[in-house]
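As you look at this complex, bear in mind that one protein chain is not there, while each of the others sits in place.
So that you can tell them apart, the chains are marked A and B in the order they are listed, and the count of residues begins at 1 in each.
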Amino acid sequence: MTEWFPSEQWLERYRENLNANERYAADSEGWGVDFDGDFLFVVQNLPLEETTVGDLPDDIVDPLVGELETLDDDELAALRASATDDFAARLDGEGHDTFVGTMLATPLDDVPAEVWPGLRAYFPDELDDLLGQLEAYVDDGTAVVHVALEDGECQAIDLLADPDGVETGFELRGRYPVWKELIEGADVIESVMSRDMQFDGSVTTVLEYDDAAAEMGDTAGETPARYLF
Amino acid sequence: MKEVSANRAWPRSPGMARQATPTYRAERIDTTSKWYDLFQKGVELGTWNVEKLFDEVGFEQDRETWAELDDDERKQIRFLLSGFLDGEFAVGEDASHHLQRIMDADCFDDNEEMAMYMTMFTLTEHKHTQFVDTYMHEVMGDQDMYAELNPNRGGARVPVVQATGLNEIFDRQGMLTARAAHSEDPVDIARALTVYHMTVEGLLARAGFYAINKLSVNADLPLLNHGFKFISTDEGRHITHGVEALTQLIEKEEAGKPEFQGVQQGILDELYETVPAVADFGYMFTDAVDDPLEIGYDDLILRVGNLIDGLYNETLGLDIAYRDVVGRVQDRYLECLEMDLDAEIEQYQEVYQKKRGVAADGGVGR
Partner (left out) sequence: MTGPLEDLKLDRGAEYTASEEEVEAAIEAAAEELDQSVEEVSENVAYIMDSTFDEEGVSTSFNESVSGASLDHDETGTGDPRLEALELYKLRQRI
C-alpha cells in the first residue's frame, strides 16, 4: 500500500525499508557509536495556507464530498446551525453545493479553527487522521522529524509535536519542495552546497559515511509515496 | 575524464561590456570594456598604501593580543599566515611573469584592456605580499623564513606549507601559467586561469579570509582584520577578472571555434585535480593545531562547498559532480589527519638547514 506523503505512516514505512536495506546497514556501521548520530529533519514552508481541503487528492476528499452531498435537509440545517462563526461567514448561500464548496475551500491551516466537531464527525478516518497529524506536528508551516540512527540501524523516526529544545548531533533544514526533490533522487550534498538546504553538524563525519547517506536517499526514493501536496 | 554537461546552469549574455555610458572615450582603448573598469577601479581603490595602513591602524593592539596568546594559538595564526605568505609570493611571481603574457594571447578579445588591468593586478598581488610579510615580522617577531634560499621565489617555501602538501598547488600554478604563456593555447590558458583564479584565489584565499574573519571572535587583531579586508577587496576584482576571462573562452568554445574545444573539460579537470588543496590549507590552520581559536574545519568546508557551487555552477554555468569534488577534499583531509605534521615540518627544516650549509660554503659538502 502506498502511503501518503508527508505522514507518520510514510515515515514508518521508510524506517522499515531502511532497516531492511543491507547496504545501508553495512555502510553505516559505527555511525553514532562515539557521538550523537541522531538527525533532525526540519521541513519548512509546508503549503498549508495555500492548499485547501479541496486541493487534496481525490481519493481522500471524494468520500467526504459523498457524505456531505447525501445529507438530508434536516441534517444539513442542523450542521449549518452549529457552524463556527468563521465558517458561517464564508457560507454564501443555501443548499448542499454551497456547503460542500465552502468546506472544500477551507485552507488546511484554518481547519482546526473553522471546522467544528459536528462537521468533523463526517470526515472519513483517513482524512481525519491526516488533518490530525497536520494539526499536531506542523507549526507555522514547519514540521520537525527526529531520526534516531546508530550503528547500522534506524531505531526510530518520529514527528515531534514539541521540537523546542530538542538537540541532536545533526540537523538538515529545507523547504518542503526541496525535501520532495530529495525523495525523488536529488543529491543531498548538492542541496547543501547550493544552499537549497542548511546543515548543522560535522560535515566531515557525514562525508565519512557518504555511502550510507546515499543509501538513505535511495531508500526514500524506493518507498512509494502519494503526495498530499 | 569527467563528462561535461551541455546543460548550462545559467545563460549569460554574450560579451560582458558594461552597458552604462563611459565617462571618457579614448582612441585605442575601449573604455566600455569591463577590463577598463577593473583597471580604473584598481587605480581608484586598489592603490591603498600598506605603510600608511600600518601607521593609521597601528601595530599596538595586534602586538598586545599576540603577546597574550598561547603558543598553540600563535602557531595556528602563524600557519594560516604562512599559507598566505607563500601563496601571495607565488601568485605575485606568476602574475608578473606569466599572466601578463597570457593576456596578450590572440584568443582574447580585449587584449589591450586586459593587459592594462594586469598591471594593477600584479601591483596588488605584490602589495598583499608586502602586507603579510611585514605584518608577520612586525607583530609575530623574528622568524627564520629561510629567506636567502631560492631567492627567485622570495625564499624557500615555509616548512609547514611544504609539509602539508599545499606547496603542490603553487607548483602546479607555476607550471600551468608558464605553459599557457608559452603556448597561448586556449585550453592551456583555461587550465592555468582555473588553478590561479578559481582554486587559489576563488577557494583557497577565500577560505583563508573566512578564517581571518572568524579569528576575530577569539583574537582581537584589528590591523590583520583591516589589512585582509583590503586584500579581500582586491581579490574580489581578481576573481571577477578570472571569471570573465574564462567566460570568454567558454563562449567561444560553445560558438564552435575549433581551437577552443576542450576548454570546459579543462576547467573541470583542473577543479577535480586541485580542489584537494582546500583540505591541505584548511587542515593546516585548524585540526593540525587542534584549532584553539575555534575556526572550525567543518564550517570552513561548508562555506567552501558553497563557494564552489557559486563559482562553477552559478557563475561559469558548468555542471560539476558534487560528490566527486567533495569526496576528493574529504579523502585528502583524512590523509592529512594521518600525518605527523610536526615531524614533517622538522624534516623540511633540516633539509633547509643543510642547504644553507651548502650555500654558505660555496657548494662543498660538510
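Note that a residue touches a chain if its C-beta (ideal position, glycine included) is under 8 Å from a C-beta of that chain, and two chains touch if they have at least 3 such contacts.
Just so it is clear, the model here is predicted, and its values are computed rather than measured.
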Check: Thinking of the complex as a whole, which visible chains are touched by the chain that is not shown?
Finding: B
Margin query: I'm checking contacts with the chain that's been left out. Which of B:108, B:196, B:210 or B:260 qualifies?
Written below: B:210
Next item on the list: Among B:240, B:264, B:286 or B:330, single out the residue that touches the unshown chain.
Entry: B:240
Next item on the list: Using the touch definition up top, pick the residue from B:29, B:45 or B:69 that touches the left-out chain.
Entry: B:45
Margin query: Just to verify: which one of B:81, B:249, B:311 or B:341 makes contact with the chain not shown?
Written below: B:311
Note to self: For a quick check of understanding: of B:29, B:53 or B:105, which residue touches the chain that isn't displayed?
What the structure shows: B:53
Notebook entry, point to check: Where does chain B touch the missing chain, residue by residue?
Noted result: 13, 16, 18-19, 34, 37-38, 41, 44-45, 48-49, 52-53, 55-56, 202, 205-206, 209-210, 212-214, 216-217, 220, 222, 225-226, 228-233, 235-237, 239-240, 243, 303, 306-307, 310-311, 314-315
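Just so we're on the same page, only the chains that are shown with their structure count from here on.
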Next item on the list: Using mean C-alpha positions as chain centres, tell me how far chain A is from chain B in Å, no decimals.
Entry: 46
Item checked: chain B-touching residues of chain A, taken from the complex the two chains share -> 187, 189-190, 192-195, 199, 201-204, 207-208, 210
Notebook entry, point to check: In their shared complex, at which residues does chain B touch chain A?
Noted result: 297-298, 301-302, 305-306, 308-309, 313, 322-323, 326-327, 330, 333-334
